[in-house]
Every structure is written in structure tokens, then in C-alpha cells.
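Omission of a single protein chain aside, the complex is shown with its protein chains in their original locations.
Think of it as A and B in the order they're written, each chain with its own count starting at 1.
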Amino acid sequence: MLDVLNTFNFLPIAELEVGNHLYWHIGNLKIHGQVFLVSWFVIALIVGASVLATQNAQRIPSGIQNFMEYALEFLRDLAKSQLGEKEYRPWLPFVGTLFLFIFVSNWSGALIPWKLIELPEGELAAPTNDINTTVALALLTSLAYFYAGFRKRGLGYFAKYIEPTPILLPIAILEDFTKPLSLSFRLFGNILADELVVAVLVLLVPLFVPIPVMMLGLFTSAIQALVFATLAAAYIHEALEGHGEEEHD
Amino acid sequence: MDPLVAAASVLAAALAVGLAAIGPGIGQGNASGQAVEGIARQPEAEGKIRGTLLLTLAFMESLTIYGLVISLVLLFANPFA
């Protein structure tokens, strides 16, 4: 199937590569090198900005400190609105890091012309357009809310499966699988779809026409980061509270 | 690849995206309409309504994206090929 798309590859800037990876081998394990390369860039960016902002923290903020404080207040509001005033503090780093990592990943994938850097195989793109990354984040979210439930209520956490009636037990168990599935597929699908649409448009009309779609892509990337972090916080809140609301979708 | 499987996969991929777009399309239309109504009724609540609307639109959008993921599976990672 890839051959169909690769016939368009006569244009140097407009390549569609789906499913090609730069494989690194560690022992007999295979990992996707390009994902890690970009994710290290993203991590370096976030940590660098944080260190710059906090190494000389002033009472009256300026420059990068101001910006990072704005980011922190945004994350605090996000966590507070989902988890509540009392519970949000221990979970702020997790939810906040989720948002920051996904957001910076998405935008770096959309804004930085990674395709100019030639790799022997595959191409650099947002780490979030690899299913491994999104599933890893979604599974961590699942673990986080299980941990939150256990931490708060011990084995009583399992009571939520048979409340209000044991008939819903299969659905309750199914929910634990659909949550990470929908989380990871939503993020993965949105980012991949966005990059594919942009790539296809660039293939057809290389100049100017893809710009509105790229803007839309920036917008959806930001919203998806927000959605992922919001949902993670909502799941954790549900586990903390018990008998929470239904899943959002 | 078996041409029959290829043809079926391409058709199924198109159908997956197309059909998956119907429901969320209706839902997003509904939500946006209600949001506009809400803004018209209470213009001072516009910021809050817009924020909620964008979030819910993203949730609905993800339903289409699930269809897209299925079609991508069929096209690029077809388990029957």
C-alpha cells in the first residue's frame, strides 16, 4: 500500500512516509530512534526553559520567568478545576508534565521543519505521532489513577466495580481498557491525521495553500494536549472521589 | 496483496472515515448551534462558553479520528495483506 503513496516522492520536500522508522537496536530490542531524538529535543527545551526560569527567580518576574509562571498558573488552574482545591497539589507535576510534554511535542512537530534533516530511514516528526509514545502516556495515566484510587481508599477502590449494581461489572472493567485506548488513539490519530493532511496538501500545492491547514493543526495540537491533560486529571479525580461521572465519550 | 483484499480495504477505509464523520458532524453542529444561542442570550459568558465548546468539539472530533485510525490501519498496516 505504501508504494501508492511513495510514487509521489519525486518532490523532495513533499514526502509521505508512514510506518518507516529509524530503528536502533539495544540488545535484541528495537526502538524507534527518531521518536527519541525529537523527544530528547522536547525534553531539553522544557527543562532548559524551566531551569532558565527558576535559576534566578525574582519576586518581580521578567522575561522567561514571567512566561513560565504563566504556564504554571495555567497548569494549576487546569489541575485545580478538575481535581479540586484540596487534591490537586500532589498531582500537579504529573498532569502538568503531561500537558507540557504533549504540547511542546505537538508544536515542535508542527513548527520545526524536521524534514530538512535527512535520516537514513524514517523522518523526524512529533513524538506524539508514534503510537508507542501515546500508548505509553495513556498507560501511565491509567497507572496514575489506579495508584490514586489505591492510595486514597485501599482495596475499597474495587468497590466501584460493583457499585451501584454488580451487573455493570463487565462495563466497569471494560471502561478501564477503553480509557487508555481512547486517550492514546485520540492523541495519536489527531496528530498523525494533522501531519498527513498537511503532507498531502504540500504534495498537491507546495506553497501557501497548506498554511491555513497548518494553523488549524497548531490549534488542534494545542487542544489535544489540553484534552489529554484534562482527561487524565478527570480520571484521577474520579478514582479519588469514587462514584464519579461517566466517561466523557 | 490479494487484489480483492486491497479493494475491500480501500473501500472500507473510505467508508470508515466517511461514516465516522456523520455522527460527530451532527453533534458538533448541535453543540455549536447551542453555543451560539447561549452567547446570543448571554454575551458576557462568551469566553467560558467558547472554552467549553472547543473542548467538547475536540471530544467529538476524536470520534472521527477513531474512524480515521481504523482507515489508516486498513491502508498502512493491514493485518490481512
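Keep this in mind: contacts are C-beta pairs under 8 Å (C-beta built on N, C-alpha and C of every residue); 3 or more make two chains touch, one makes a residue touch a chain.
As a working rule, contacts and distances are computed from a predicted model.
Think of the chain that is not pictured: of "3-isopropylmalate dehydratase small subunit", "Quinol dehydrogenase ferredoxin subunit NapH", "ATP synthase subunit b'" or "Sulfate transport system permease protein CysW", UniProt labels it "ATP synthase subunit b'".
The hidden chain makes contact, of the residues A:L119, A:A136 or A:L181, with A:A136.
Listed residues A:L92, A:A110, A:A125 or A:L240: the one in touch with the omitted chain is A:L92.
Although one chain is hidden here, its contacts on subunit A can still be listed: residues 18-19, 21, 26, 29-32, 35-36, 39, 43, 46-47, 50-51, 53-54, 57, 59, 61, 68-69, 72-73, 76, 92-94, 96-97, 100-101, 127, 130-133, 135-137, 139-140.
FYI, only the chains that are shown with their structure count from here on.
Centroids of subunit A and subunit B (each the mean of its C-alpha atoms) stand 19 Å apart. Across the interface of their complex, subunit A is touched by residues 1, 6, 9, 54-55, 58-63, 65-66, 68-69, 72, 75-78, 81 of subunit B.
Residues 1-2, 18-19, 182, 185-186, 188-190, 192-193, 196, 220, 223-224, 226-227, 230, 248-249 of subunit A touch subunit B in their complex.
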